[in-house]
Each structure stands twice: as C-alpha cells, then as structure tokens.
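Shown below is the structure under consideration.
Just one protein chain is left out here, and the rest sit where they should.
Here the chain labels run A and B in written order, and each chain numbers its own residues starting at 1.
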Amino acid sequence: MAFHSPFDIQARPNRLFAQALSCLLFVLCVGLYIQTSTKRHHENVEDRVVPNVHQLMGGIHASVLEPAEEDDYIAPDNASKWELFRHSMIWKDTAASGKRFLISLLFLVPAVLLALHIGLFPYFGAGFLRFVLFFDKIVALSLLPILFILFGIDEASKIALIVIGVAPTMILDVTQMVKAVPREQIVKAFTLDANNFDVAYRVIFRQIFPQVINSLRLNLKPMMLFLFAGEMIAASDGLAYRIAIMRRHMGMDVILPYVLWVAFLLYLIDLSLRVLNRRMHPWFQS
Amino acid sequence: MVSVLSPDETLNTFQKAPLPPAITISGVSVSYPVGKKYRKTILEDLNLEIEEGEFVVLLGETGCGKSTLLRMILGQERPTTGDISVAGSRVERVDARSGYVPQKYSLFPDRTVLNNLTMGPETSGYHILGRLKPGFRAFRRQVREEAMKQLQHMGLQPTDAAKYPHQLSGGMQQRVAIAQALMMKSRVLLMDEAFSALDPGTRGSLQRLLRTVWTESKPTIVFVTHNTAEALFLGTRLIVLARTSHDEGCGARVALDMKLPESGMSLSRNGKEFLDLVDHIESFSRKSYEMTSPPGETI
Partner (left out) sequence: MIHSKKSVLGLLCFGLLALCPTVSAVAEVPTFTVGWSVYAGWNPYFYMQKSGILKKWADKYGIAIKVQRFDYAASLDSFVAKNIDACTMTNMEALDMPAAAGVDSTVVIVGDYSNGNDAVLVRNGLTFDKLSTQPVMLVQKTVSEYLLERAMVINNQQAQLAKLRLINTSDSDIVPAFMNNASNQAVVTWKPLVSQILADKGVHSIFDSSKIPGEILDLLVVRSEVLNRPDGSGEKFAKAVNGAWYETMQKLNGSGPSQLQALKISAAASGDSVDSYKEQLKTTYLFADPKTAADFTTGVTLKQKMELVRQFCFKHGLLGKNIKSVDDVAIAYPDGSIQGRKDRVRLRFNPTFMQAAQQGKL
C-alpha cells in the first residue's frame, strides 16, 4: 500500500478507516482522562479534582436519585425509582433551567416577526434597523447589573438576559434572509392581488421559515451561555446553579456528569429541530 | 411606422371598434445621478400607446432599458419624468392590473404547482383572515378545478400538480408561471425575458404555447427579449430601443416601431424575407447614432 498523505484533497479514504479515525480523538481524550485520574488517585486516594469512574458513577447516582441538599424531601423506604428520580437534583435543575429556556424562546417569536417587517416594510426598516445594529454591538453580559436593578434577581432578569443577548443577532439574521428573497417573488405576489400582509406572511415568511429554524439552531448555544451566566450569578435552582455550588467544594464528580447532560440536552433539541424542519418543509434545499 | 400588414388585415383593423389604449407611456425618462457631475440617462422621452390585444415585443441590446420600461409598466419602478397608465389609470404601485412572468423565481418554492396556480384567485378573494369565512372551501374547490384545467392546457400532466417547483424542469416551470399569471385573467401580461434561460427546443415549444394562448383571449402582452427571431415569431408589433450615442447622458429612445403580421414570422415560413428583416432590425440596435428613417422596404 502506497503512502497516503493526509494533505491530499483528492484522497479517498477507506470507509472503515475514516470511521475509526473519527473515534480516535474520543479514545485519546478518555484515555488521557483515565491516565490523569489514575495517577492522581495513586498519590491521593480521595482526590476529587479528577474523579475516577467509581466516583463519577457515584456522582451520577447522587444527581439522578438523590434530592438536592437544600430540599426537605426524604424518601420513604419503599419509594420507587421513578419517585426518587422525580425528586432528584437533576430533575429539579433541568426543570428550572428548562422553564427559563422555553420562556426565552417564546420571546424570540416577536423578534423574528419584527425582523420580517424590518426586511420588507421600508418604514420599519428605517425606524428599527439602525438601532438593532447598534444594540447588537452591546455586550449583553455587561448589562446584567442593570437587568438586576430593573427586574430583580428572579426569573425575569435571567430571561431578559437571554433575550437581549440573542434577539439582536436573530433579528439581523432574519432581516438578511428576507432581503435575500428575490424581488420577483414579491412583485409576482402583488400581481396576484395580494395585500401587504399576504406578501409578508403568506409569501415571504413561509419561504424563509426553514432558514429561521436553522438560525434558531445556531443560536441555541449562545442562549444556553446566557442562561448559564445568569444562573451562576444569582439563582436558587438550575443546572448552572448546581455547577456553581458544586464548584465551591470541588464536586467534580457531579459537575462532569452535569456538563455532559447539558451537552446531551442541547444535542437533543438541535436534532428535534432539524427533524421538524425536514418534515415541515420537504421543498427546502439548504 | 412601416406597415407590414397585408391589405386584408389592414381592412380588418379599421372595422374593429376603437378601444382605449391598454398602456399609455407619455414623456417618460429615467435617469439617476452618478457621483457629483454626471447623470446617467437610461431612457429618454418615450411616448408610446399600446392598444388592447397587441402583442408588443421590446427588443434591444443588453442594458438599453427595455427591462426598466417593463418594470415601470408593472409599477415596480417609477420614471424620473412622465407617467404611465395601464387600463385607464396611472400606475403607482404593483397590483393585479398586470400579470407578470419573470425570467426566474416566478413560482413560490414552498407551494406545490397546484397551490401556486390557485394562489392568485384565492388571495384575491380571501386574504389572510378571509380564509376562515365559510364560503372559502367551496370557492377553493372551484378554483382548483379551474387550475387543473389550466395546467393541462399548458401541456402538463395532472401528476405534476402535486410537485414542487424545484422538481420541475425550467421549461415546465415557465409554463406554470404563465398559467399562474393567466389564472388572474388580467388583460395585460408583462413578460421579462421569460424564455431566455431555456434551451432552444423548450423555447420553441413555449413560444408556440404562448402564441396559442394569445390567440385565444387576446390579452395585451408586452414581451421583452433580446432574440430577434423570437420577436418576429411572437409579436404583432415590434419596438426597438436604442441609444443615439454612447454618451452617458444620452438615453435610449424608440429606434424602431413596426407592425408585424398577425400570424407570426419564422425562417421556415418566410425564408429570405425573414433573414432580411432580422438584419434590418438588428441594424437599428447596432447603428445607434443613425436616427434617420429606416430604408423603405416593402415586402
């Protein structure tokens, strides 16, 4: 077998080899982790900074089946697994964070509609676009103290942070999509006796909707980022809150499973949006 | 104006009752400032009257302003001076007075062929909220039947009705686009290089289709093209726009405005006469600084 340079654009890697190659980094990382963990545990059996598999399993068990420390809930002796799970730390935190996330998503709907108007209606564009361009440049996190003053430290300020952080990007993105719709479509619609709202909602919005969903998928990570920032600074429950608390006493055995859990949740949301998009819009060629 | 009509046809024209012109273009010029000193003029002092039922073909080189003129009749653009009237009233905005078939992007990609066709009548009758009205379902069924008829008239199969535009070939898309415009039954049809993106074979069949459609209901059609052979086949009146000089400040004017026989001309039918006519017409686009009257030709 001749030597195949990795720097060959026209290369045709063997399929099995390519699959194996894509697993390589995962294996390396896990191997490196296990090696570091074993070394540290050799020096100090109770090391908590790099938990070994046993400790991680313990951490997962604690998150999934045990309530958060500050809860009053004491499980009755014969409680079922489901009941334990229902009162567990991870359930409570996921529910709290999830609620904030979903409410912020709802607030993004008017943002998208505003963008539709900015892109189509010249008066809306004139009135709003410049301001949105400016507001987009403001680092949302720096507004957090102001948000605490305006909304208090409860849910409202965290949701406001997410919306303020992500809405300008989405508005600008959707405005771009609207402007990219060929002018001929709009003219054609008017010749078919459509009024302004017909053109906006029945012609343009329907066309760009799959792109809107794709833009939302890209913005999931920033949304999560802002949610975490808000929760780490002032909260009494939530996924990032738990991580911040655990961090205070080096509870890496709980933090690492939480991090992976959040990654998994994000993957799920992204996947479902992708599938939904494909089902709803069979005509869309990305 | 050189008349190429046969004596019989000329007689027929006089016997028809005079209708108001479908499209009136008076004193129209289009120009815009470039930098501080120059004004670039695209069209200069156009005056045209297009009668009901005429098939007008607009010819000219690329960039001579024929598409601009079409867009002004459509209402998408506004002239710098002068005004345009369609069906008696001034054109201020794009509305359902004229049907429109562009070169591309004519169909809505998120709708099936059938929905594209029914889009016009449905929207016209019932806008967004009106769709909740009780009579809507019956109306919709009616419109769908009509759309299917129109579809087959255009040469498509009933199975094509459930397809999306991206699944159709270019020629089929343009057929649907024409049908879509025809569903609105507007008396004016504006077509902007509608067949220019198609291969010669498809183009030929579409030209024949368009001709058939026109002879049926005789709408006023303004057809922009850069292909002289196409123009001669389709049109009953040929207008060539050309600039008198290459100077930036000089806009295109009507260089030639001639009537063509109603049955259309082609190489196979008219032979050498056809070729000579093509040369003659193209000379108007090329020799743009000669604004003298064309050489008198009788056929």
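Throughout what follows, a residue touches a chain if its C-beta (ideal position, glycine included) is under 8 Å from a C-beta of that chain, and two chains touch if they have at least 3 such contacts.
Nothing here was measured: the structure is a model prediction, and the numbers come from that model.
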Chains in view touching the one left out: A
Per the touch definition above, residue among A:R15, A:K137 or A:R248 touching the missing chain: A:R248
Residue touching the undisplayed chain, where the options are A:I149, A:A180 or A:M280: A:I149
Touching residues (missing chain, whole complex) on chain A: 44-49, 55, 58-59, 62, 69-70, 72, 144-145, 148-149, 152-153, 232-236, 241, 244-245, 247-251, 253-254
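As a working rule, only the chains that are shown with their structure count from here on.
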Interchain centroid distance [CA atoms averaged], chain A/chain B, Å: 51
Contact set on chain A toward chain B in their complex: 182-185, 187-195, 197-198, 201-203, 206-207, 209, 281-285
In the complex, chain B residues that touch chain A: 74-76, 93-96, 98-100, 102, 104-106, 108-111, 119-120, 123-124, 127-128, 164-166, 180-181, 184, 186
